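Just one protein chain is left out here, and the rest sit where they should.
And then chain A:
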Amino acid sequence: MAERQKAERGVEEKKVAVHGAATVRFEHRHGETRLATLYHHDPLRVLLPTPRRDDLPIAVLATTSGGMVGGDRMDIDLSVGPGARALVTTQAAEKVYRSTGADCRIDTRVAVEPGGWLEWLPQEAIVFEGSRLRRLTRLELSGDARLIAGEMLVFGRAAFGETVTRGLIRDAWEVTRDGRLVWADALHLDEDVGEALNHPAGFAGAGACATLLHAAPDAAARLDAVRALADSLDQQARVGATAFDGLLVIRILGGDARAVRRAYAALWSGLRAEAAELPTRLPRLWEV
């Protein structure tokens, strides 16, 4: 932990990079969704809190290292089998500290099989000045599989007067259905990161952003409801939505991190109710 605090202060990095891994698979058996596979390797842990009444089985990923520094890797593999329904989130925000050179990598695969439903909603990643992060989230859908997945990025801790002016922040998505690439997207910030964050056509000074995806054969049918919900929010963040090829894409651009988080949580809970008749409610971890 002391090493992490040094890294946070930008003094030096710890010497040995870590490589965490987690595999979680749910399957539908005997009339209900049950955990089928569980594997984790430090600093990643998987917690399995008791689900709320009338809500889905839940898995929570936790990192025990206190944040990522240059060279760290995490491999996350989440899946639900045919007809299974589950939700996976993370225990806390992921902090990505300054790197002297090496990139951090987070590779996440989310696979949903026919008739399945999965929500993958990690809490925000907070990138610090000089951090280097390459994140790829690959969503693999089969048949009529459905999901909601999201990511939220926060640039420094504004409450501490921190900003990000340099480093590498890459956040990429790939969505396939039955092996066909439906959507590819990559936010890529490098070199003079501050210039792009301040540019009116770039981030326009926003300190946070988020992407929320809903994949389903009828995803476009939720577009009007999502737009109505977005219009009802406090308007402190810019929210846009679009749909194509069985995919609904929602973008949120701050404002501050709290405004983005509020919009993200409201849209997620509204979308799960609208699309899957699930409670308009977030896991307890999100109620802060």
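Quick note on the criterion: a residue touches a chain if its C-beta (ideal position, glycine included) is under 8 Å from a C-beta of that chain, and two chains touch if they have at least 3 such contacts; residues count from 1.
Everything below uses one rule, namely that contacts and distances are computed from a predicted model.
The listed options are "Oligopeptide transport system permease protein OppC", "ABC transporter ATP-binding protein", "Stage V sporulation protein AC" or "Urease accessory protein UreF", and the UniProt record of the chain not shown names that protein "Urease accessory protein UreF".
One of A:190, A:218 or A:234 touches the chain omitted from the figure, and that residue is A:190. Contact with the chain that does not appear here is found for just one residue of A:21, A:36, A:62 or A:172, A:172. Considering A:19, A:73, A:238 or A:262, the position touching the chain not shown turns out to be A:238 (whole complex). Contact between chain A and the unshown chain involves residues 170, 172, 174, 181-190, 196, 199-204, 206, 209, 227, 238, 240-244, 249, 251, 253.
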